[in-house]
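Every protein chain but one is kept in place in this view of the complex.
Take a look at chain A:
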Amino acid sequence: MRFTINGSKREADPDIRASLLDVLREEFALTGTKKGCDHGQCGACTVLVNGRRINACLTLAVMHQDDDILTIEGLGSSDTLHPMQQAFVRHDGYQCGYCTPGQICSAVGMLDEVAKGWPSHVTDDLSAPVLNDAEISERMSGNLCRCSAYPTIVDAIREVHEA
C-alpha cells in the first residue's frame, strides 16, 4: 500500500487488522502519535488525514491507500517547531507530554475547521462561529489531558488563533 506521510511517499504491507495508529508507530516508527486508549476516547492519537483531524486508533491502515497523512513529526521537529508547538511550550500547555502531540494536531485541525466556518455545540451564531475560550474548550474536549493542563492549552491555542 502507498501512503503520503508527512509529505513523503511511503509504502507498507500492513496487517489488515492493524489500525493506522499501530502502523504509524510500529511500522513507520512515527511514535510521536500516541496510544492512550485505542478506543477513540482520549484523542492522543490524533493525526490529520487529508487535512482533517481523526483518531488514528479508530481507523484501519488499509483504509488509507494514497491518503495524505500528517503527524506531529510532519508539523515540526524539535529545532523547527510549528507555531502551535511553540505556543504549547511557551504557555506550558502540557505536563507529562503524552497527550501533547494529539492536542497539537487536534488544535491545528480545529483552527482550520473554524476558518471554514464550521459551528460547534456552543456556537451562538451558526453562520459565523467566533472562537472564544468556550469554543476552544468545546472543540478540544475530544483530547484528554490527565495532567489537566487545560487552561494553558487553551491559552496556547488562543494565542495562535489570534496571531
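By definition in this document, contacts are C-beta pairs under 8 Å (C-beta built on N, C-alpha and C of every residue); 3 or more make two chains touch, one makes a residue touch a chain; residues count from 1.
Heads up, the rule we're going with is that contacts and distances are computed from a predicted model.
You can't see one chain of this complex, but its UniProt record names it "Xanthine dehydrogenase molybdenum-binding subunit", from the set "Amino acid ABC transporter membrane protein 1 (PAAT family)", "Xanthine dehydrogenase molybdenum-binding subunit", "Cytochrome bc1 complex cytochrome c subunit" or "Phosphate transport system permease protein PstA".
For the chain left out of this panel, the touching residue among A:A12, A:L58 or A:L81 is A:L81. Here one chain is not drawn; of A:A44, A:L131 or A:V160, the residue touching it is A:A44.
Looking at A:T59, A:T123 or A:N143, the residue that reaches the missing chain in the full complex is A:N143.
Residues 15, 17-18, 22, 25-26, 29-39, 41-42, 44, 71-73, 75-79, 81, 85-86, 88-90, 92, 94-101, 104, 133-134, 136-138, 140-154 are the ones on chain A that touch the missing chain.
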